[in-house]
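Only one structure is covered here, and it is reproduced in the block below.
Left out: one protein chain. Kept in place: all the others.
Going in written order, the chains are labelled A and B, and every chain counts its residues from 1.
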Amino acid sequence: MNDDSVYDGLLGGDDSQWAFGTDFEDPLAGVDTTLPEGVDGAALAAYCLMLGDDALVLSHRLSEWCSNAPDLEEDIALANVALDLLGQARLLLARAAAADPSVVPVLPEGSPVPPEDALAFFRDQDAFRNVRLVEGDRGDFAVTTVRLLVASTWRLALMQRLATSRDAVLSAIAAKAVKELAYHRDHAARWVVTLGSGTEESRRRTEAALATVWPLRWELDRTHEVERTLAADGVAVDPADVAAEVDVLLDQVLAAAGLEVPEVKRTGGLGGRTGRDGVHTEALGKVLAEMQSVARAHPAGRW
Amino acid sequence: MTQVEQERELQAQFDAVVARHDRIEPRDWMPEGYRKTLVRQIAQHAHSEIIGMQPEGNWITRAPSLRRKATLLAKVQDEAGHGLYLYSACETLGVSRAELTELLIEGKQKYSSIFNYPTLSYADVGTIGWLVDGAAIANQVPLCRTSYGPYGRAMIRICKEESFHQRQGFELLMTMMRGTDAQRAMVQESVDRFWWPALMMFGPPDDASPNTAQSMAWGIKRDTNDELRQKFVDMTVPQAERLGVTLPDPAIAWNAERGHYDFGEPDWEEFAAVVRGEGPCNAQRIAHRRRAHEEGAWVREAASAFAAQQAAAQQAQEVSA
Partner (left out) sequence: MSAAAGGVRGEWPLWEVFVRGKRGLNHVHVGSLHAADAEMAVRNARDVYTRRNEGVSIWVVKASDVTASSPDEKDPLFAPAGDKVYRHPTFYDVPADVPHM
């Protein structure tokens, strides 16, 4: 190390020092995005939005912990999880746009905003397809941990199966995600056990967190029409197929933590519709108002 | 050997190590003043990394593209890592992170004044990378050769990562300058706000910096405040030209005789006020840190209690086996 060498990286150079890399020009560069035979592009796009929006919104909530975590080590860990999910979101939104360009919001002529950014930053709330579980306020560390446990357990079980999807892009995204999610689930599970067993206060907070998160769990198990169709085509995974596995895994963690599965009333939908259909809680509107504010103020901006 | 003689001999050995630019390691004898100065400097540096997460963290949830969101989050995460490396270096001097955190939130230890300025537009993310991280690099590169081993080793890792931060900031500003008129105006406005505070990051002028001489003699500091400030200006002016922004100082001009850029005098009264605690964000930054620390207490306690339960269970198992 000498005085000059650290300046070398200022312009040009390699990206390897970034946890996430900085070269994102085309997230699906070099990947064959042709639709598998017989697959409806609109359905595939909707499915990618469901999984992509889950990741995007959960990542957003986790990123709110940055500089707010209980300790520096945990601040770094939560940021790692948020970064992994953001990466998954980006790939899935890009896949959605490639599968059905009509889902991408139309921007002014000549706008340099790439399609996956248009989907994240210029789409209205009712076009978001994430489950409501991921959009609630970040709450305390117990709420965040329990929510991450539920979301990552479900998503890992799903992605393990999605790795054999007939869609080559989804299959590649899922294979990458599996490694990340295994870590997320492990991280959350260890914390739930720690908090459940730790002190009286941590136990009380974890029980309260279970009562906050559990009423929204059912939405993950519910099969949407898009999922049913694509699962039959060998492209998607029917959530009904992972529900039992997820139950068993969550029961194991709660048992290790000495916690009971809470008896709660489910949070109902609206006319049978829920997050997957674009019907959300009040929280999502605020998330999007914040997340999209700069991008929407500069629809022709370059970032 | 009397204690006085012993002390004198240790002092001579210490002086010899510093004189030959070798490193002092944690278990070495060191003068109490050296240790205190190091603790103060490393702690302030660590606090700066941690408090420095806030101004940029302010924009994570509003970053305007997925790529920018990821790079910003990764960058702020790096700062947490840097703070952690530095607290670790400080701990080799016998001060715990908990104590240092306490001193920070009690307002008994300082951090870099620059973080008491607000971030008011997304361009500030770029400007902080370019100017603030640039100034930090100019300050920190010489510290890789500082006389205290653990500090120097932490700095090597930090400097390596900081250079990517600076690059990230500069690249954001360059991209915005190629965007719309509104974006260019945003960049210029941001540079106008951060230029002078960035210059102040090198500390008061040499003739008003009482600690510099001793710190240099100990090899804790390697260059004076004014030398580093000049180096930073020389590095930055050509970058500003390339970027297409105007630095808000009409006195900036190449001085062929000196071989350096001339530049104006920062407002040292403002600097003193911010150091005194009267900057735009002093109270807010400390309150944020305090809140996060206090809200996390129950989590840290739970983990300690759980670890104790596990250890007790393991011990019981060993006894019965």
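Descriptive notes on the structure:
To be clear about the criterion, a residue touches a chain if its C-beta (ideal position, glycine included) is under 8 Å from a C-beta of that chain, and two chains touch if they have at least 3 such contacts.
In this text the structure is predicted, and so the values were computed from the model without any measurement.
Which of B:255, B:284 or B:304 touches the hidden chain is settled by the complete complex: it is B:304.
Per the touch definition above, the residue from B:129, B:169, B:203 or B:279 contacting the chain not shown is B:203.
Where chain B meets the chain that is not shown, the touching residues are 6, 10, 13-14, 25-29, 35-36, 39-41, 43-45, 48, 81, 84-85, 88, 91-92, 94-99, 102-103, 106-113, 139, 154, 201, 203-204, 209, 211, 271-272, 275, 300-301, 303-304, 306-307, 310-311.
In the full complex, chain A makes contact with the omitted chain through residues 16-19, 71, 73, 76-77, 80, 187, 190, 194.
Keep this in mind: only the chains that are shown with their structure count from here on.
Averaged Cα coordinates give chain A a centre that lies 33 Å from the centre of chain B. Against chain B, the residues of chain A that register as touching in their complex are 1, 3, 6-11, 13, 17-20, 22, 24, 60, 63-64, 66-76, 79-80, 82-83, 86-87, 89-90, 93, 112-114, 116-117, 120-121, 140-141, 193-195, 197-199, 201-202, 205, 290-291, 293-295, 298, 300-303.
Note for the complex: chain B touches chain A at residues 50, 53-54, 57, 59-71, 73-74, 76-78, 80-81, 83-84, 87, 122, 137, 141-142, 144, 156, 159-164, 166-168, 170-172, 175-176, 178-180, 182-183, 235, 288, 291-292, 295-306, 309.
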